[in-house]
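One protein chain is absent from this view; the other protein chains keep their places.
What follows is chain A.
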Amino acid sequence: MKMISGLDEDSFVACCRLVLQKSEELRDGWRWEQGSEGYLRKTVLHSVSIQEAENSEREIAHKECQSSEAVLLDDEDDDNVAGANCPADPPLWVHSEFHVLFSSSYRTPVMFFRSNTLEGRALSLDAMWSFIKPKLKSSSEEDLLSTVTQQEHPLLGQTFFMLHPCKTNTFMRPVLQAAQRENRAVNYVLTWLSVVGPLVDLFPILLCSRTRASVSERLGFQPTL
């Protein structure tokens, strides 16, 4: 892979092709969405812990759990029983989507993501932060995540969360420079994904452990699993 300080669209597509190959090998579920501008996409159905969720999120989740419990009970209407069967902090099942687009303005990949409950309710940024924040291990991770904002998806026109590309070069540069010094080829998108993906921490990234280790060495923090 050619060593460049930023990325151009063709290189982005080429990097993505390799990511897809690796994903195929590891059954990691990434797909290519074709269009005049293509992008990487992955959807995940998973349960997240909401111990630190806002009270409103917990209330809503609790109600959803209670109503599904009530359906299972027989005719004897007993509110106490329904309440007792619901665990204090039920795990929340969510359907999450992750898109990796190319930003021609910043010459970097950009991450867009969103999560919905199975009832189709969109998760707020606060709710997502409550899952992510406890897992952050350093202030540089927090700094990166401070760039997460609600944005309009530039190709779909729908509401997503976006990890802002402006700080990307800051953390990619030392990694790329190190690789250049050692005459090592670097897949920009794969390296970027191995840093950013675990930060968002809503999906497992089955990447080669060597990539993750070398990245954490350069950056001084451990991308969380």
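The working rule: a residue touches a chain if its C-beta (ideal position, glycine included) is under 8 Å from a C-beta of that chain, and two chains touch if they have at least 3 such contacts; residues count from 1.
The definition used in the following text is that contacts and distances are computed from a predicted model.
Visitor: Using the UniProt record as the reference, specify the protein name of the hidden chain from among "Autophagy protein 5", "DNA replication complex GINS protein SLD5", "beta-N-acetylhexosaminidase" or "Trafficking protein particle complex subunit 6B".
Guide: "Autophagy protein 5"
Visitor: Check each of A:Ser47, A:Gln150 or A:Thr170 against the chain that is not shown and name the one that touches it.
Guide: Reading the full complex, the residue touching the unseen chain is A:Gln150.
Visitor: Out of A:Trp32, A:Trp93 or A:Tyr106, which residue would touch the omitted chain in the full complex?
Guide: Only one of A:Trp32, A:Trp93 or A:Tyr106 touches the chain omitted from view, namely A:Tyr106.
Visitor: On chain A, what residues meet the omitted chain?
Guide: Residues in contact with the chain left out: 104-106, 122, 124, 149-152, 154-159, 164, 166.
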